[in-house]
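Partial complex: the chains shown occupy the same locations as in the complete assembly.
Here the chain labels run A and B in written order, and each chain numbers its own residues starting at 1.
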Amino acid sequence: MQQQSHDFVIRFAGEGGQGVVTSADALARAASQVGYHVQTFSTFPSQILGGPTMSQVRISTTPVLSAGDEVDVLVAFNQYAYDNHQADLTATGVTIYNSEEFDLPVGGQYFGIKVDELAKTTGNARAANMIVLGAVADLIEMPLEYIDGFIRKRFTRGRAGDDEIIEANIKAIRLGVAEADKSGFHVGDLAAPNQPGYKQIMITGNAAIALGAAAAGLDFYVGYPISPATTILVWMEDNLIGKDKFAYQVSSEIEAISAIVGAGFAGKKSMTATAGPGLSLMSEGLGLAWMAEIPCVVVDVQRGGPATGLPTKTEQSDLFACMHPAHGDVKLPVIAPGTVEECFYAGAKAVNWAERYQGPVIVISEFQQAERMQNIVAPDLAKVQVESRVAYTGSNGFKRYQSWTGGNELTPMPVPGGPGAYVANGSEHDEIGDTTHLAAHHVRLTERRFGKLGLLNDGEYEVDNPDSPVAVMPWGASKGVAQEAYNALRAEEIDIGWTYSMFLHPLPAELLEVLKKKELIIVPELNYQGQWSSMLRSMGLRAESITQYTGMPFKAGVLADRLRDRVQQHQEGKVPA
Amino acid sequence: MSDRNAEYDFKWCPGCGDFGVRRALEWALQAHTQEHETPQSNNVIVAGIGCSGNMVHLLEGDQPFGLHGIHGRTLPLAFGIKMGRPELNTVIVAGDGDFLSIGAEHIGPQAQRNVDLTCVVMDNGVYGLTKGQSSPTSTLGQLTSSTPYGKIETQLFPLKMYMSMGVSFIASHYSSKPRELAKLIEQAMNHKGFSIVHVQSPCTTYNDTYDLLKGDRKKGIPGHAWAIPEDHDPSSRQAAIDLLDRPGIPLGLVYQESLPTLEDRQEEVRSKARIRTVEQMVETYAV
């Protein structure tokens, strides 16, 4: 019996509107329902309707770390799609193309299907996607009952006609299979899934951040549309509603940051989400939240920058702006989730941190993770801790801005309507919030504002092969691909360690200790300046970046090569050119 | 807040109009808390940056909550407070530069939402705290430190702008009549919706308009300020528009319209909406 493959990458490509995304979505769901691990990656055109689109699904028997470098099966809905994507096929890869749209010379590793024509024969023109899916399933020998099961689940909605639709779609699958058989091509034999012993959900990174924040008790959300953060606004408009909860579209990012500061001051757990241009506009407001000590959360879903930049491309170049968003002495807590699953916990932790240290917290995500869909362990809400600020309950005359020199809890925060009236002040102030320019107050409150960060000392981190003098330290959504590259190097028995945390500031103290011991910390990051390694160096660490600024994610193979070279250079004592 | 805090080191200049406005605001807050039997802590003062905004630190007696943020953002800050906590009586104190120049973008949206806020705008036609530059309400040709050859922008007429933006409560007064002013501010607080009390509050140091406003009876010079006639119907948009076509500064309630507030509409949405628990939200993603 031929040996099995544990990992396939299927890419659908064509015009927006040709069912590219829905096909990928269906395949991903079908596979996840039977226990495969899946991850999707899509690119979108700048235009609204039509335009070249692609969406790919990686199916694996083990957790998927990245979108995958090469494609096993390409489904090309038009000529342009074939021309632009066939180069990414593996040597044994096969293309299925829509022969109603175009045709290819005989003899290549591809075959055409008259999708719509066949679909009609099922009595349901909408079943076209299923014909394609059937063909794909046949090529990778994915058992049909998996897809049948998905179809039954999807279309059993308790409506008259459900059965007809189910039947038509199942028929469509069979037609696709027949086409693939006719073609004689065969790409591999998908190994059986390991039924997961846990409840799972299929979700995107943006939805996971929103859900996490909601799980931590978010009350108030406002936002202004901007790619790739808009889906968080839309999610909130749909979900964050109820007694004392509301989500709302405001007129600009300046209004957004001001409104969440107002709501945070008034006692609400509040949040907004934006991308780089909006973050820049929030600069002054974030400084106010830091200065007046108002809890609130800002999510920055990065896209290519600077300025309006590249709205539909991925980049990790807002890190400086997130840590030091404003003039004056400010350094915000920054959480950078590296996987769809971490997005959920980042959303929750950000709300908790804001309440705990009474100040603004940044969640920094990015385009490649925003709409990435992945099946993850369903979060156990019982285990999600929910923190709320310590509200002041005493009598009036409370010193809200008293000095704070440490401990496990910050001094309480009065809430309007309750006792302890004070002025939340963006100018330097005394204990009750009146403006002052006396040195003593500026000194003690600067120390309070930075000292409070010490309360955020519960960030998790990962360390592997701790004794190696060299370590790779990715951040954000480059984590998965870096892990894939790291695993490859370890498989080659190259001596390199793994260090990671989504908590970039404050960095977990124990992790910092580990990093101090390294001769070299290599940071793969998607920006020009090497922003994170530059910050690590400013902390006194020996860090260096491997940068890429193409607007695209790293490829695991390429990254592995660059890491391997750098490690060898280091071992040979070479200073990099 | 002088009596609580000897150290606070800002003082208004002798004769500054803001003294009168402070009195009026203190009286209005008292009246409002008494009438509604709410504690002083239920009041929140959101202050702009300027001599005027410093009022939040100069109020005397029992203290409300305060938010003294950044220049020009009183409205969105207050909007956030009010959207989250509709029960708080939220009052904005800001100057003409803060409210009408750098913060101008925020008036329209609050009007379209009819957020239940009360704004007390202290208009002195100049930037006081930065020592006398021109503001949107400075007059064409006015000499200021930043317009040595005269201002070359026409003067903005805030009351007309408020009308066109759909502000649902518009009053105009000046700082020399704190009792009357207090009444207007109290009315504004009681108005359900977005209220602006636009106050002429002269800057004795950089733009002293007292004589201009009051005129000089002995010399028989009429003042720019004139009391709105008894028979004016503030519920009539047309009457208000006609009123504002007259030159000078009207004193009194210009316009008041009863409209659904943001809070009303939020409740409407809540009643329509499919409200989910977090557990249910998670379920929607079940594979």
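Just so it is clear, a residue touches a chain if its C-beta (ideal position, glycine included) is under 8 Å from a C-beta of that chain, and two chains touch if they have at least 3 such contacts.
In this text the structure is predicted, and so the values were computed from the model without any measurement.
Each chain type appears once in the view; in the entire file the copy numbers are A x2, B x2.
The criterion applied here is as follows: only the chains that are shown with their structure count from here on.
Our note on geometry: subunit A versus subunit B, Cα centroid distance of 43 Å, whole angstroms. Interface of subunit A with subunit B (complex): residues 29, 32-33, 199-203, 207, 211, 214-215, 219-220, 222, 239, 241-243, 246, 248, 250-252, 254-255, 258-268, 270, 284-285, 287-288, 292, 375, 378-379, 381, 396, 414, 416-419, 421-427, 430, 432-438.
Residues of subunit B touching subunit A in their complex: 1, 4-5, 7-10, 39-42, 44, 46-47, 54, 56-57, 63-70, 73, 76-85, 87-88, 105-106, 108-109, 266, 269-270, 273, 275-276, 278-279, 281-282, 285-287.
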